[in-house]
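Only one protein chain is missing; all other protein chains are in place.
So, chain A:
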Amino acid sequence: MKKHVMGWDPAAMDALRVVDVPRVDPETTGNGTPVEKAPDPELGTDIIPAARYYSPEFMAMEWEKVWTKTWLLGGRSDDLKEAGDYICTEIGKESVLIVRQVDGSVRCFPNVCLHRGNRLRPEGRGNAEKFQCMYHHWTYGLDGKLEHIPDLCTFLQGGPPGMSAQPLPCVEWNSFVWFSLNPDVEPFDDFIDPLKQHLEPYHPERMAWKRDITVEWDCNWKTSVDAFNETYHVQGIHPQLKWYLDDINVQIDCYGKHNRYLIPFAAISPRVHMPSQIPPAIYEIMVNAGMDPAEYEGRVSDIRVDVQKFKREHGPAQGKDYSELNDDQLTDDYHYMIFPNVAVNVHSDDIMLFRQRPHATDPNKMYYDIWMFELVPEGEEWPERVKHKRFKHGDKSIGQVLDQDAFNLPTVQTGMQSEYFPGLWIGDQEQRIRHFHKVLDDYIYGPGQKTADDL
């Protein structure tokens, strides 16, 4: 029996079985997504102070040191097909316009009229020939330059400096658009390193919108980030997933600002007995791959590898090009956390991405954006863009698993404010939480500068 990839003793965990999951040999992945275990960073075992989840002071520091400094995910390139297509997205108290230019490039500028401060456009998507403020018809070009100020001659001081909205950094990568509120932000390539090699093989540009939902959640944005950064909670709040994935044989990798874990899917958790019948969710995986579960002669424990083989063999005929993905990627969940607020489950046939945005004023609220994309097989028609939906915590179901995730968060948020809760008591299965907070600390206090008294 090989050792657990994270060095834990699987026989001592609360599990019924010790399982050795077959994994792709790191030597064989070439230029594809690396699979070797990254060295574990030295992160200590201190508690993570609870106050950072609800204190207005910490929220203000996050605004000053993180949200206005780093790169942020803005939207999808395929929402910006034609010149004039724009995405208007909000972060905290700011709102930006990301606009496709006539020359095919994208530009970003604040969604605010320089005259009296009115928003130029409501949040959402659209197409514009120009951005005209509804208030006094100040008019901006697609590039944010002021093209017309009615009665300009009556402004003794002339127009605002440069006759332009402040240009903000904006790049397109891997079918997504990124922007920053910081004109001096580091180059995007430095920021995203090393994830280009990790995520480009999935070719998200071949995937179309499947769900686009924003839920106002009653918790701090980091409460949500933490919720998706560990699999330890599967045995707690997602009992049904034990017949769908292996929550114990998880590989965690931390890289600079970002981190990931790799979860075997189409697998049975060692926390339950191996069933003799194919569990419903794994049955679905087989059907989606094009297999007939009734034909399957193997054992339930072999399904993961057999689905990988089947997809490898039949993918091309189904118009699905898996050539840049390794076998594990054909079944497993490679789950990335892109600092500060993107959690993305990448799969060979779909992507489930969560963008977790702070509320403008209340540290006990956040916006949880669910973006799901599905591979469009070659030769099939690109589906119509799904409509964006928006609602409040608990108003509507967002699916069984995410409902389970969401259910706890308000009570976590209120519980963390107890005088008797100093902070998060984090275990090694939650290493990504610790890593995320370390990166956050380095942004807020300077690298390695956080002291014991700091939040």
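What we mean here is this: a residue touches a chain if its C-beta (ideal position, glycine included) is under 8 Å from a C-beta of that chain, and two chains touch if they have at least 3 such contacts; residues count from 1.
The rule we apply is simple: contacts and distances are computed from a predicted model.
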| item | value |
| --- | --- |
| Chain excluded from display, named as in UniProt, from "Oxidoreductase", "ABC transporter permease", "Ferrous iron transport protein A" or "Lactate utilization protein A" | "Oxidoreductase" |
| Hidden-chain contact residue, picked from the options A:124, A:158, A:187 or A:275 | A:275 |
| Of A:105, A:127 or A:240, the one touching the omitted chain in the full complex | A:240 |
| Contact residue for the chain not shown (choose from A:12, A:156 or A:294) | A:294 |
| Residue ranges of chain A at the interface with the undisplayed chain | 239-240, 242-244, 272-277, 279-281, 292-295, 299 |
